[in-house]
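Partial complex: the chains shown occupy the same locations as in the complete assembly.
Chain IDs A and B follow the sequence of writing; residue 1 opens each chain.
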Amino acid sequence: MAHLINNNVFLAFSTYATIVVLKMMFMSFITVYYRMTRKAFSNWEDTAMGNNNPEDRKKLLQTNPDVERVRRCHQNDLENIIPFVVIGLLYALTGPDLSTALLHFRVFVGSRFIHTVAYVMALPQPSRALAWIVGLFTTFSMAYRVLTAALFL
Amino acid sequence: MAHLINNNVFLAFSTYATIVVLKMMFMSFITVYYRMTRKAFSNWEDTAMGNNNPEDRKKLLQTNPDVERVRRCHQNDLENIIPFVVIGLLYALTGPDLSTALLHFRVFVGSRFIHTVAYVMALPQPSRALAWIVGLFTTFSMAYRVLTAALFL
């Protein structure tokens, strides 16, 4: 595999893909944090935690706006970061210029960090919409390169 | 990376995977379109849009059946297209016949386009169920090839 490991575009893809996937996984911790502090759970077995009174436990089976907000942010990550990883991998294999590839990877990863901050902190629009659109068009730009460099129908 | 780029099965995989991931990303635009036209949003900051009356804005925080339908379709894409991409990539690396590989890729991608039309337009069953099953079994067929060609437990 030496040729992949010695290829800077592929190394850059590996680095940025890993960082942005770790960011996506981090949403789970924020969800758990909000579930604990807002006392809002979805599963009966999650409501025990030292309290065995069924009436008290039933009250913990509720939805909470903060939990739902983080979950929507996590879902948006799944809908956007996974396409970036798939198309970015194929893009890296088409042999683009290193500087062009780095631009794509950095803009995408930056846009998703801004998107998360805008979503979780409920910043006024169009901050979140713009971050989303920038990430989307970065992925489209890489897809265009894949389809022009490697089209085989 | 010349050997991947010169491999027709891998080029075909790149092409069909990119097309079907772009189709999946397109669901976001349909969701935004329905949210705008049906005036149904999930986040308070999304309801401003030139209107600062809190009472009017609160009414926009609603669920809408058309929005929910598109979101279920998008979710079904995540649950089926991502497994195709993962297993399809590994399948392409096992060196299958080009014609067999093309058959798998084309049937899968076709089935997902039909699935989306059947879901968004609410066509009578079993149209959507059949499209889903065909995509599923295409992925299973590729997984069978991966596990028989590359099993290492």
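General remarks:
Please note the rule applied: a residue touches a chain if its C-beta (ideal position, glycine included) is under 8 Å from a C-beta of that chain, and two chains touch if they have at least 3 such contacts.
Because the structure is predicted, anything quoted here is derived from the model rather than measured.
All protein chains share one sequence; of the complete assembly in this entry, 2 are displayed, while the total copy number is 3.
Throughout what follows, only the chains that are shown with their structure count from here on.
Mean C-alpha position of subunit A lies 17 Å from that of subunit B. Of all residues in subunit B, only 1, 4-5, 8, 11-12, 14-15, 17-19, 21-22, 24-25, 27-28, 42-46, 48-49, 74, 78, 82, 85 touch subunit A in the complex they form.
Residue ranges on subunit A touching subunit B, taken from their complex, read 3-4, 7, 10, 68-69, 72, 78-80, 82-83, 86-87, 90, 93-95, 119, 122-125, 128, 136, 139-140, 143, 146-147, 149-153.
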